[in-house]
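Entry: chain A
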Amino acid sequence: MLNIEGLGAGYGKMTILHGLSLSLHPRTATVILGPNGVGKTTLCRTVSGLIRATRGRISFEGRDITGASPAARVRAGIVQVPEGRQVFPDLTVRENLRLGAFVHGMPDQDAFDRIYALFPILLQRQSQKAGLLSGGEQQMLALARALMTRPRVLLLDEPSQGLAPMAVELIGHAIKQVAESGVTVLMVEQNLKLAEMVAQRVAIMEHGACTLEGPANEVLSSDAVQNAYLGKKR
Partner candidate 1 sequence: AELIIGELHPITGPASFYGLPESRGVQLAVGEINDAGGIKIGDETYTIKLVTEDTQAKATIAVAGLKKLQAENVKYLIGPLSSGVAPGLMPIIAKSDMTQIIDGSIADGITNGKNIFRNQATVSGYDKAVVELFKAKKYKSVAFMTDRFHAGFMGTQEALSNSLGEMGTTIAQQEYYKLGDTDFSAAMTNVAGKNPEALVIRGYPAEGALITKQARQLGFQGQIVWEMVAPPSTVLKNIPKEQMDGVFNCIPPTVEDYVKLDDEKAKILAEAYKAKFGEQVGELTGLSYDAVYIYKAAFEKAGSIDNAKVNEALAGLMVADVPELVTRYTPQDDGRLFDDVGQVDLQGIVSVWKGEAWEPADLGN
Partner candidate 2 sequence: MEYLPQQLMNGLALGSTYAMIALGLSLIFGVLLIPNFAHGEFYMLGAFITYTLTVAGFNFWLAMALTAIAVIAIGFLLDRVAFKPIEMAPPLSLMISALAASIILQQVATLIWGTEARTIPTPLVGVWSAPFFILTYMQLTIIGVLMVACVAIWGLLHHTALGLSIRATAQNRDAAMLMGIEMLRVRFATFAIGALLGAVAGALLGATFPIYPTMGAGPVLKAFVVLVLGGIGSLKGAVLGGLVLGIAEVLVAGYISSEFQDVGAFTLLVCVLLIRPNGLFGRVQMER
């Protein structure tokens, strides 16, 4: 499905990803775990094309997309929910959602309705400027907007940030549903509850490379991972 081989990327002279390789299984949710600052966000941004890869290659369904523009990748179905709140602050909630469907032309009301059913708060706020939403509401909007693109590969960068526990559960279900409907999901997440809820496969990232990848139950139960990331200590 999506293959990453020997990927290198960084900012200016600073290299963050050092030859990272990872392949995503089709119709599967893969969760990436790793400590703060290893480059998870950088990986997402490189896959979606916001950062240029300095070496290695990314291919999607056999096609090399390493040099493709972000827009071309979205058209191919690779969609990212960025870390932090990247909404369009002066556009209304509805216009934000509308932009989600930008590559498909004008979305029909059904598309909106499906999203509003998932996130009722957005319906209430649909004509409010997105910039005035609360932190959590913006995060939901960002996710909802990405779902409007009808993605084939969904990249989620810490979608639970700023969400209340109930809301985390809510989007957990939503993401699971999406994965079950045949979308390949790559999620970076610190919230273990959400990670465990969604993950079918887990990858561990260290020093800008993937050190371990496998089915969720295997990886999560391995001793090394238990100690390092799941925080036995706590």
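In picking the candidates, the idea was that all candidates are chains of the complex that A comes from, given by their letters.
Following the convention adopted for this analysis, a residue touches a chain if its C-beta (ideal position, glycine included) is under 8 Å from a C-beta of that chain, and two chains touch if they have at least 3 such contacts; residues count from 1.
Remember, predicted model here, so these are calculated numbers, not experimental data.
Comparing candidates 1 or 2 against chain A, the one that touches it in this complex is 2. Looking at the complex, you find that chain A touches candidate 2 at residues 48-50, 69-71, 74-75, 79-80, 82, 86-91, 95, 98-100, 102-103, 105-106, 131-132, 145-146, 149.
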